[in-house]
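Yeah, one chain of the complex is gone here, protein chain that is, but the others are all in their spots.
Each chain gets a letter, A, B and C, in the order it is written, and its residues are counted from 1.
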Amino acid sequence: MILVAGAGAGLGQSLLARFERGGFNPVGLGRTRPNKPVGHFHTLDLTDEGAVKSVITQIIAEHGPPRVVIHNTSELVIAPFKDTSLMDYRQTWASMVQSAVLLAKSTMHPMVEAGGGTFIVSGATASLRGGARFSAFASAKFALRGLTQSLAREYQPMGVHVCHAILDGIIDTQNSRDLHGLDPIKMMNPDHIAETYWQLSHQPTSTWTHELDLRPASEGF
Amino acid sequence: MILVAGAGAGLGQSLLARFERGGFNPVGLGRTRPNKPVGHFHTLDLTDEGAVKSVITQIIAEHGPPRVVIHNTSELVIAPFKDTSLMDYRQTWASMVQSAVLLAKSTMHPMVEAGGGTFIVSGATASLRGGARFSAFASAKFALRGLTQSLAREYQPMGVHVCHAILDGIIDTQNSRDLHGLDPIKMMNPDHIAETYWQLSHQPTSTWTHELDLRPASEGF
Amino acid sequence: MILVAGAGAGLGQSLLARFERGGFNPVGLGRTRPNKPVGHFHTLDLTDEGAVKSVITQIIAEHGPPRVVIHNTSELVIAPFKDTSLMDYRQTWASMVQSAVLLAKSTMHPMVEAGGGTFIVSGATASLRGGARFSAFASAKFALRGLTQSLAREYQPMGVHVCHAILDGIIDTQNSRDLHGLDPIKMMNPDHIAETYWQLSHQPTSTWTHELDLRPASEGF
Partner (left out) sequence: MILVAGAGAGLGQSLLARFERGGFNPVGLGRTRPNKPVGHFHTLDLTDEGAVKSVITQIIAEHGPPRVVIHNTSELVIAPFKDTSLMDYRQTWASMVQSAVLLAKSTMHPMVEAGGGTFIVSGATASLRGGARFSAFASAKFALRGLTQSLAREYQPMGVHVCHAILDGIIDTQNSRDLHGLDPIKMMNPDHIAETYWQLSHQPTSTWTHELDLRPASEGF
């Protein structure tokens, strides 16, 4: 079973599709149910401690422990510092860090007890660089990276591979085409990202990647 | 005027003393009033949006805008992930990141309008490395570093020098002597850290440091 | 065609074998000819400007331009600074950096003209951290990383994917078994590393990785 948190659209659905094609039972979690979700989908607020725990407990009771868990929630705020409210900081943090904590709380030990698994977190350029006008988003993405490193150092000796993927570019979805008007060649195809996550979750224990970056060939860095 | 948030003890008091010696009007903020505070001291919860705003507004009305602002709150949690509660993540984040956001909200623009200033944030080893059992602390310290970078890129062109000091070691206070039983030679003298912060806040605009580390000569890294 | 520089043993031969299995024409370069080399093998000193140029020119004349080029030479020196001679610095630099420069000189433009390709460089823990007693090795591995980053920023817009793989652990070869006496489970299987290089060299242009790390599950970091 693969569990994707933040599966309402774009990359989340591509991940579920890729792993389903590879024989996994796909289970998506998110605030908004897609029109035609791949596999199972549970609508929930990923920052709600009680809901996350009860929904994932029920999923595991039904499908067994996950082999792969992917954290893929994002909440972008771009604004000058003076126009970024405390609520913006709280919400970006909750939607990216609190949700990852809750996801890990409900899945790490089931994976350990089942003999191992993979836990992948989606980062961004802002995981490494706090740019002007990105104070809320970068702060939360930095926090998520620190959390992920700590989980890796704690759980890898117990058999769970923990990985931080830095997505350095814009993901090609209908939404980002409408929003950015970028040439698709300058965006990341979500199916291609999903292929990398598939590879990461199949690395043998002799060669685990903790961190990698992904960007379009045309993206400066 | 120098404003130190997290001035209830140790480094906070050393900072106020160093800047007072240099002719600054020292104002400390913190949860717990020291027995004999250096200069002025305001007891408040630095995570309380309303309190921070009203107290700092009143301080500025009385003393004028700060020339130097130092963020020095810390809340250490060391525990395995499974024993770290969501409340631990919220509290470490609030005590270190939310307090920094609120401090900056109340001081950055007064400094900009007054023609410039310095804003220094105290980081830690965990700002750069998420170790096992440090998931809450490292996550919050990473977040604080991302926030600080973003503030630097946004406010330096407006004349406010923003600096992130990585304190890689244990600060020599009575509390840490009781707690760690370390040879004082292996700890950082808070007066020496204060001297560095003094130097940072007096760098000419031609040579601003954004990030430096400080550690005892005997500390491995 | 795949060209591997530093193919005399271990990982180099595993790489050639993996790509041969995938339909590539394997060509190895190195100082010492293996007993039973995979595919073609050319014995040469990879730091010899004239030899590298003439051998690779001849290989390209015969087989066409490479699709994948891998730089995999290493020369480990571990010694206190006072026992590390200037010759040690020169040799580690030449064997790792000069050889990479010469390899890139002979292959980048043929790949650009052929419409693209992949250039992968093998780094190490010491690419990111200069440890005590590793001054020569770390200095050269840092240099190689700087070179690789620069090549990526220059050649990726021309269609050549440039990648730096940080091998954070000991590669499981007969040689390292004899030398370190480590449990094989604590070493990296060269066939598994080769699989990752295979994946990197097949990433679509929408998602190129510039840097990743690889380490055994049991390796601390």
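Criterion: a residue touches a chain if its C-beta (ideal position, glycine included) is under 8 Å from a C-beta of that chain, and two chains touch if they have at least 3 such contacts.
This one's a predicted model, so the numbers in the text were calculated from it and none came from an experiment.
For the omitted chain, the shown partners it touches in the full complex are B, C. Checked against the hidden chain, the listed residues C:126, C:165, C:193 or C:212 yield one contact partner: C:126. Screening C:139, C:173, C:189 or C:206 for touch with the missing chain picks out C:139.
In the full complex, chain C touches the hidden chain at residues 49, 80-82, 86, 89-90, 93, 97-98, 101-102, 104-105, 108-109, 126, 129-135, 138-155.
The chain not displayed touches chain B at residues 153, 156-157, 159, 161, 172, 185, 187-189, 192-193, 195-196, 199, 203-218, 220-221.
Quick note on the criterion: only the chains that are shown with their structure count from here on.
Taking the mean of all protein Cα atoms as the centre, the chain whose own Cα mean lies nearest is A.
Distance from chain C peaks, on a Cα-centroid basis, for B. Centre-to-centre, using mean CA coordinates, chain A is 31 Å away from chain C.
Each chain gets one centre point, the mean of its Cα atoms, and the points for chain B and chain C are 44 Å apart. Contact with two or more other chains is made by no residue of chain C.
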